[in-house]
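First the structure, then my questions, so here it is.
One chain of protein is taken out of this complex; the other chains stay put.
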Amino acid sequence: MRTRNQEYAAQIFEQVTQVSEEERKKYGSLAHRLPVLIRTAGLAQALAFVDARGKEPGKRLLNDLATVLRFEDKDKLLERSRQAELPEYMCLTRDVLGALAWYKRFAQSVLGVDAGA
Amino acid sequence: MMNARLLFVHALSPLHAGTGQGVGVIDLPVAREKATGLPYLPGSSLKGVLRDACEDNEMRKKVFGPDTSRADEHAGSVQISDQRILLLPVRSLKGTFAWVTSPYILRRLIRDVEYVEVSDTPSDVPVPASISYCLVSDVRCKIEENNRVILEDLDLIAKASNNVREWAEWLGGQLFPDDQTWQEMVTARFCVVHDDVMSFLLDTATEVFARVRLHECTKTVEEGGLWYEEALPTETILAGLVVATPVKAEPKEVFETIRKLIEKPLQLGGKATVGRGLCRLRMTGGN
Partner (left out) sequence: MSTRRATLANEQKKPTTNAGLWLDKFVRHQAEEDKNSRRDLVRDVSDIPVPEEYARWFERWRRVLNDYGAKCRVAEVLGRMAVGLGEESVLETSVALHHTYGVPYIPGSALKGLAASFTRQYLGEEWRPGTDAFRIVFGDRDNAGHVIFFDALPLPGSKLIYPDVITVHHEDYYQKADAPPADWDDPNPVPFPSASGKYMVALAGPDPWVKAAFDILEHALLNLGVGAKTSSGYGRLRLEPDPFVANTDREKADRLIGQIQALRTSEVAGRIQAFYEQWRKLGVSSVHKRRIAEAIVAKVKEAGREKKSLDKDWYKELLESLR
């Protein structure tokens, strides 16, 4: 998990640098909020929430996450989060949280978006 | 046989046990053991609170050792181990909450118990058949329905176990002696999940508080004024050892002093000023 986690980093850095000027604030702020939202709402509901309410930057973050976790697109990731049985659901949650730690870090360093923004 | 007693910490408000390093999501997480990831309250921090609570100067010096400035005179006569997670209250679709533990945690408790003059623990540790199972008491269980236990958004297959009931009854007796209602509450909610599920719950189902600092005038969040704090929820039970190593005080004096000090509730862990960490302690074993 730890090594896979570091593999994420390069790819996520690449994705975050591609975020457009107008999307950076919302994208960055979602990267900060999503991990805690996953704790409160659970993976399936948290992803669905961002998909339903996060507008374009939210969808972009989900698609980026999906790519890193080797899903075709966000819809496949969301579907998996609903359909997965318990052991896979827990693994998927950990993988998403692991990747999000990097998004959160790069939101700060690359996008210049702090928590609470 | 060591001169040791078993100690239980029962959190009545969220317990910010120690402060771990803020990696990832939570800015102020609770402390976790490096090797296992299990949350714990450092023994040193508990010992400090007990020492401060001890008003008898003479006895304080004998039991806890001299104040730090004169620490070289002699050592203290009491050691307090880290208080490690024993039961985590987890929100449940039925029965409001479950008191969750796992085989690894119970095995460690048994290892602790071996140091203590307690012989009545159940001899077997209940082990779920796979990651998908949750073992519950075979009588009076309140968290199971249609053979399922749903903790947070995790669906587990419930399996009634006589062994689990024995554990629940033993723990209930240790934690709530002379209080049948609370003993039954333990039996109704106690359950044993796979170690991997336990570790997942300990990472994702503890309590997290969003704390904000607002500008006085604009009522908007200050820059850097939003942070997340983690705590072990109300009804968390931790366990560890008190060991007497006679230097100046005899074991009898040590345990008698500790027993008196924990008659009153204590405030443990951080963030005291917003009410965290009000705990009830119980010491058992010996006689």
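We call the chains A and B, going by the order they appear; numbering starts again at 1 in every chain.
The working rule: a residue touches a chain if its C-beta (ideal position, glycine included) is under 8 Å from a C-beta of that chain, and two chains touch if they have at least 3 such contacts.
Since the structure is predicted, the reported quantities are computational estimates derived from the model, not experimental observations.
Chemist: Of B:117, B:138, B:155 or B:253, which sits in contact with the chain we cannot see?
Modeler: If we include the chain that is not displayed, B:155 is the one touching it.
Chemist: So one chain is hidden, and I want to know which residue out of A:9, A:36, A:69 or A:110 touches that hidden chain in the complete assembly.
Modeler: Here the residue in touch with the unshown chain is A:36.
Chemist: List the residues of chain B that touch the chain left out of this view.
Modeler: Residues in contact with the chain left out: 12-14, 89, 91-97, 142, 145, 150, 152-153, 155, 181-182, 185, 207, 209-212, 214, 216, 233-235, 264-265, 267, 272-276, 278, 280.
Chemist: Contact with the hidden chain only, please: which chain A residues?
Modeler: Touch with the absent chain occurs at residues 33, 36-37, 39-42, 44-46, 48-49, 51-53, 81-85, 89.
Rule of thumb we're sticking to: only the chains that are shown with their structure count from here on.
Chemist: In the complex, go through chain A and note every residue touching chain B.
Modeler: Against chain B, the touching part of chain A is residues 35-36, 38-40, 42-45, 85-87, 89-90, 93-94, 97, 100-101, 104, 114-116.
Chemist: Note which residues of chain B are touching chain A in the complex, please.
Modeler: So the residues of chain B touching chain A come out as 23-27, 131-132, 152-156, 196-197, 200, 203-205, 208, 210, 212, 221-228.
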